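With one protein chain removed, the remaining protein chains of the complex are shown where they sit.
Chain nomenclature is as follows: A and B, assigned in order of appearance, with residue numbering initiated at 1 for each chain independently.
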Amino acid sequence: MELMPPDVAEGNFTPYGAQATGPGSAGQEASNGNVAASVGPFVRVDDTPKFELDSYIANYSGRTKFNRLFLIGTCSTHLSVEALKAAIAEAKSGKDVSRYERAVQALAENAPNEIEAVLDREWVERLQRVVRAETDRLEHELRGYKNNLIKESIRMGNEDLGQHYHRTGDLTAASKAYSRMRDFCTTPSHVASMLFKIISVAIERGEWLSVQSNVQRLRSLQTKQEEQSKNQPKISAALGLSQLHSGSYLDAANSFLATEPSLGDSYNDILSSNDVAVYGGLCALASMDRNELQRRVLDNNSFRNFLELEPHIRRAISFFCNSKFRPCLEILDAYRADYLLDIHLQRHVETLYTRIRTKSIQQYLVPFNRVSLESMSKIFVLGNRTDQPSPDSNSAFVQELIELIQNGTLDSRIDLEKHVIVSSQGDKRIEVQEAALESLENYIEEAHIRLLRTNIVRAGLEVRPLGDERRPRPEERVGGKRSTIGNIFSRATGTKH
Amino acid sequence: MDAPPLSQDRLSAVLAAAPSPADLYTSLSDYEEQACLIPTTHSKEVELLSAFYTAFFFSHLLTDQIEEARALTKRIPQTILQTDSIQNCLVLLRAVWQRKYTEIYKILRELPWPERSRSVVQSYESYFQQKTLKEVSNSYEAIRPAAAATYLGLDPTLAEQGDQGTIQKFVACGWKWDEKTRLLHPKPLITAPPKDESLQNEFGRIMALISHQGS
Partner (left out) sequence: MSDFLAQLSAVPSRQYTLGTVSDEIYDRQLRDLKACFGQPAFVPGSVNLTECLEAISPSIHSLSFLCLLRLEIQQTQKRTQCDIPEGLEPGGNLWKHAIRFLRSFDPIQIRYAGYEWRELVELVASAAQATSKPILAVKAIRDALDRLDTSGIFTSTHLILVKLTLHSASYTSALPILDRFLSHFPPDTHHTHHEFPLCSECTPATAFITDVPGISSKLTYRDHLRFFLYSAMIYMALKRWDQASHCLSIVVASPTANSVSKIMVDAYKKWILANLLGHGKVPAASKMIGPHVIRVLHSLARPYISLAEAFGKGDLRRMGAEIEIGQSVWKADKNTGLVSQLFDAHDKFAIIKLGKTFSALTVVDVLQRAPSCSRDHFVIEEFVASMVMSNALRASLSHSPGGQSVTMLRLSPTAQCHAFREEYIRTKLIKGRIALNTIAKHIAQTDEALELSPENLHFIAKSQKWSGNSEKNGTAGAAEIDEDLMGDGQ
């Protein structure tokens, strides 16, 4: 039986502070007494997303359902009312009072005239009573089991309590209760189930370090073959999720690519297979080159199953691989609203999209010596294709290129006379000569200074503190100590004896 | 070792004898100590010193030592500094420092320079013109005639009107005149730096070996 050290990520430790206070992890704050309610939405999405809210949300189960609905409700202008109503319904079917209150408040702000926008006080009070009674009961039971010292009962008691806390939205308490199970697990599958529960709470709390460390524990667990193959997809997906959130997009892509298609809908309380396709596809697009994308994504038989669920991601990737950057970027742009309304992608959409775009521009320029800004903007300036005047030096696209050049991403220069971008083929010959000259000059300077230093010390002419009879003027110095003069002096003249 | 005492005639002789601006600078700077010892109480001496410092000042400009020329103006005794000739030098220094071409030519041509200084002023004017011509030739691929005329101290209005005389002067330097665009296309003037030492060859070989594909 594995002995588990206390989890570093438990308690109040939130490694991704910025992410933890946004709606991406909205579930936690109310229960932790945080300021979630006062934090406005991370983005406002005015475009209509492509998905149908009903069928989208039907993919999920458990607490993520409410969290996703609430996020859509607070961020999207079009789906706001619909999503918040669904969120309220979802909350009312559960036992978490605080999320019901938050959903009602959000709806009241957006559509105060809706019937649901009025708080159902009676329900709230009744539920609070029920929850309190249930908490008391479970705690009492657990105390009983503890007195009897039956491991299995204590484990189950803690599990029940954890589940109860989780359902009622007290994530801190839930996490603690689940963690207390560890000493009473007797089989590897118990440990695995406990770890999954901890991971689930950690994901909701946005504690990605905790997710990662628990995933590692799950991986090193010796379980039966069939159980392992059942757990693998969930482990990979959870790991990928945590890597996505910590910004390691290549790692995240690798994790999602390694997720077995047997995941199916087994992890619906966290993410769906569609999500794996989208997250994995975008992370791969943002972090891999064309060869890798072809080999590891498009030609990947197991990941193909996921991609079939989201065919546009597959299309975007194959467009990219075939250097058809405009259709690729257009697809991504079309789905921008969808991804901005995704609980996990929201904060990463901009970064991922920028990286993909930058990579496209880089790839596009590879074969050319010079490209006209006009033909480039035909590809990279999305939007209305017809009324595009030839880009002037102040257009956003040219500005974007300038920034890419200045931060070293593009090794090119812009010619504002002929309106072309020229790949800078620095004259290697001159460069070598300049480098030689520079190192020669540096060498001479440094050698000279070192030589002087040696000879200064030899002649006993170092800068000295006060008190030396040879350099008596006090105003010439700034803070000196007397203590080591003798030592230094003997050192300086020492070689001549 | 001891140079003959400084006098107006001696100064004229030095000015006339110096084969190159660098030589002129050297021989005049040898006289600076002497100049320093000449009292500035009599008008005759003031006149001599004024002429000396004017010539010395121009020898700096002729050897492109503008920073040192500025330092020189700080060394000139106060009474001498007040003379017209030196005041002109100060105005010229400022204009050269700021590269005000129109002003430079105007100062050189129109300010009242003493008779004895005329030759050195004129030689600087032609030196400056040549120097600017080289710089313009190497810097501009196409230039409007008015701008070129300003740089070289010709009449910009005439040049703008396409005055044949002015244009011909440029064409004589190897520039091309494009009647259609009304632009001059200067011809780069590359002066080969002195190549004499054996070291040059040695490095030349190494540098030639660093080929374009070399790295």
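Here, a contact is a pair of C-beta atoms (placed from the backbone, for glycine too) under 8 Å apart; a residue touches a chain by one contact, two chains touch by 3 or more.
The shown structure was predicted, so the numbers you read here are calculated from the model rather than taken from an experiment.
Hidden from this view is one chain, which touches chain B at 1-2, 29, 32-33, 36-37, 65, 67-68, 71-72, 74-75, 99, 132, 135-136, 138-144, 147, 178, 180-183, 188, 190, 193, 197, 199-200, 203-204, 207. If you put the missing chain back, the residues of chain A touching it would be 393, 402, 405-406, 413-418, 422, 424, 427, 429-430, 433-434, 436-437, 440-466, 470-471, 473, 475-481, 483-485, 487-488, 491-497.
Going forward, only the chains that are shown with their structure count from here on.
The centroid of the Cα atoms in chain A and the matching centroid in chain B are 66 Å apart.
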